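Data first, discussion second: the structure below is written as structure tokens.
For subunit A:
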Amino acid sequence: MHVRAFLLWLFLAPGAMAQGFAGLGATADGFALPDPDRVLEFPADHGAHPGFRIEWWYVTATLTGADGAEYGVQWTLFRTETAPGGGEALPWQKPELWMGHAALTTRDKHFVAETLARGGTGQAGVVLDPGFAAWIDDWQVAGLPGADALDAMSLTARGGDFGYDLALVAEGPLVLQGTGGYSVKSAKGQASHYYSQPFFRVTGTLDLPEGAVAVTGNAWLDHEWSSQPLAPDQTGWDWFSLSFETGEKLMGFVLRDGGAGFVSGTWIAADGTATALPPGALVAEPLERLDVAGRKVPTRWRLRLADRGLDVELQAMNPNAWMATTVPYWEGPVTISGSHSGRGYLEMTGY
Partner candidate 1 sequence: MGGMDVLKIEALGKAYATAEGRVEVLRGVSLALAKGESLALTGESGSGKSTLLHLVAGLDRFDAGEIWLDGVAMSGLSDAGRAAVRRDRIGLVFQQFNLIPSLDVGANLAFQARLCGRHDPDWTRELAEALDIAGLLQRYPEALSGGQQQRVAIGRALAARPGLILADEPTGNLDEAAADRVMALMLGLVAKTRASLLMVTHSERLAGRLDRRVHLSAGRVSG
Partner candidate 2 sequence: MTWTALSALMSHWRRHPLQLILMILGLALATALWTGVQAINAEARAAYDKAATVLGGEGVNRLEASTAPLTMQDFARLRRAGWPASPVIEGRDRTLGLRVLGVDPLTLPQTAVPAGMPGVGAGDLADFLAGKLGYASPQSVGVAVPGVVLKPLPDLPPGLVLVDIGLGAQLLGVDQQISALLMDSVADLPGPIPAGMVLKRGGAELGLSRLTDSFHLNLTAFGFLAFVVGIFIVHATAGLAFEHRRPVFRTLRAIGLSSRLLAVLVMVEMLVLALIAGALGVGLGYLVAGALLPDVAATLDGLYGASVPGSLSLRPGWVLAGMGMAVVGTGVAAGGGLWQVWHLPPLETARPQAWAKARARMDRVQAGAGLALLAVAGGTLLVGHGLYAGFAVLAGLLLGAALVLPWVLARTLRSIARRARPGLAQWFWADARAELPGLRLALMALLLALAANVGVGTMVGSFRATFTGWLDQRMAAELYLNAESQDQAARMQDWLAPRVDAVLPVTLVERDLLGQPGRIYGVVDHATYRDHWPMLEQVPGVWDLLHQGKGVLVNEQAARRSGLALGDPLALPGGEVPVIGIYSDYGNPEPQAILGIAAFQARFPEAKALRFALRLPPEAVAGLSADLTRTFDLPPEAISDQATIKAFSLQVFERTFAVTGALNVLTLAVAAVALLASLLTLSGLRLPGLAPVWALGVTQGRLAGLEFARSVVLALLTAVLALPLGLMLAWVLLAVVNVEAFGWRLPMQVFPMDLVWLFGMALATGALAAAWPAVQLYRRRPTDLLRVFASAR
């Protein structure tokens, strides 16, 4: 679950600011709405969904070098429609914007890059034919020739002083989040379509200022689209994607609203069987707030899921994983300890 798409939409449509952060909950007049009865079809649903206001393709990877050094990698492509009904438009005037974020995190450094594009020019896009490819500029996540859909992909991006070129091979099935890919985001019924591929095995190379580093590890891909995914009173977002050494995985999120918040998630068995978490099952508790980029950000968490006997502590690998992009947020790899151990990714917005 990624909140920046909304923020992107926010800064491009400042009129909505008048409603505060809840402007995200502005009515979706004219845009398509998620449909709980909709059955996702692949590979078609890997592509873009015109008519929806926001959509993103999102890859995070936890990696290890030959020397045991740990790394995190993020690759994101956002698509936003700025006006409904952008079908027939003059050149350059398609009401669609794209934004790419790329990051590479080490123990003590965090590299970030951002790039923007307008729709309809070919500078950014997502295609399914001849194979899946999502790109902006020369950043790309694309199916390898001959591979099915998301089964085997290459992932590249680069910034001014870093880059990465990774090969991703899926070792498990796609996971539909929520109910058959219909992910509810508030008690009032806001929702999105959302599925993941959390089973990528990764090999590849990171380009760092010190030189190239060969790495291996795991990656997790999310694809989500909606038009009005936040309730008016929700102010920020904490999102977890955790891979345990048992082969099990957990996706969980907390939508903060000043009260108890809206907490939800999915338990993913090692074979890919997904179970939506009932409300109140997951308890997420921030343990320590650090001063990051002038804000108090919780970089240590305690997560409990009684049903699964889960009681773990998450520690940010690099607490300074601040995304100093147009819309700033925190995103970086975490180390899991406690009842389960493993690695994962944490994203926190609205701080």
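Here is how the candidates were picked: all candidates are chains of the complex that A comes from, given by their letters.
Please note the rule applied: a residue touches a chain if its C-beta (ideal position, glycine included) is under 8 Å from a C-beta of that chain, and two chains touch if they have at least 3 such contacts; residues count from 1.
Everything numeric in this text was worked out from a predicted model, so none of it was measured.
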Touching chain, any copy counted, for subunit A within the complex - options 1 or 2: 2
Interfacial residue positions of subunit A with respect to candidate 2 in the complex: 11-15, 82-83, 90-93, 95, 97, 116-118, 121-123, 135, 137-138, 158, 326
